[in-house]
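Coming up: chain A.
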Amino acid sequence: MFKKVYNWIDERLDITPLWRDVADHEVPEHVNPAHHFSAFVYCFGGLTFFITVIQILSGMFLTMYYVPDIIHAYASVDYLQHQIPFGKIVRGMHHFGASLVIVMMFLHTLRVFFTGSYKAPREMNWVVGMLIFFIMLGLGFTGYLLPWDNKAYYATKVGVEIAASVPYIGEYIASFLYGGDIVGAQTLTRFFAIHVFFLPGALIAMLAAHFIMIRRQGISGPL
Partner candidate 1 sequence: MKFSEIEAEQWDELKPYVDTCLLPITGLDGTETPSEATNYLEQLRDVMDLVEIPYRGRIVTYPAYHYVYGNEGSQQAIARCCANLKSQGYKYIILITSKSDIMFQINEADLWIAPTEDGNLPSDVEISRKIRELWHS
Partner candidate 2 sequence: MSNHEHQDSKHQPVQRKEMSRRQFLSYTLGGTTAFMVGGTVLPMVRFAVDPLLAKGGESTLVKVIEESKVTAEPQEVKFKVRQVDGWYKSETEKVAWISRDASGAIFALSPVCKHLGCTVFWNTHGRNEYDCPCHDARYSRDGKNITVANLPLDEYVVEIQDGFVYLGGIIANTRA
């Protein structure tokens, strides 16, 4: 059944080369844990991507119930977590996934560093990777405010105060992030927009660049 549908489409659009190009390539021996178990360190990049996909999916589902407003934000999070079946799990995925993605990304960075994979000709990919790292930190920072509880409020206050200590432009950064002078209604909608539209958009673009480059240049050779 599936095969028939696939063949029908393939006859017309010739889609086989498309996915072959993406999926069908050999894993070098030094990267394959079946050959050398220590090669598992090469999995962290893939795991980071896997968790990122879960983050995007669970985030999409969370916005079905969440409202970025100072009066209702906490109530809506409380509702989706405690009243909706599987709310605990979906929010749990997003909550714990956020920490896990940082951990995986950090391990991936360490692997790249210690295998020297950042060296020529892959310097640009290292830079893009670093940009992804900062985008992830930004996602973590903006997402932290959204439940609008005490922890969220003070974490944001402290975070923005740190940003405000930047010489010369600190004040402008702070009022841009606050959307005013205090952590309030404007901060919440701003952080929501950044968390849900701006940073994920940037993240997807950067991930695409990261993957295109690794396909172009291939995985770096064995040590």
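Note that a contact is a pair of C-beta atoms (placed from the backbone, for glycine too) under 8 Å apart; a residue touches a chain by one contact, two chains touch by 3 or more; residues count from 1.
Picked so that all candidates are chains of the complex that A comes from, given by their letters.
Treat the numbers as computed from the prediction; the structure is a model and nothing was measured.
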item: Touch assignment for chain A within the complex, options 1 or 2; value: 2
item: List of chain A residues in touch with candidate 2 within their complex; value: 54, 57-58, 61, 64-65, 72, 75-76, 78-80, 84-87, 89-90, 93
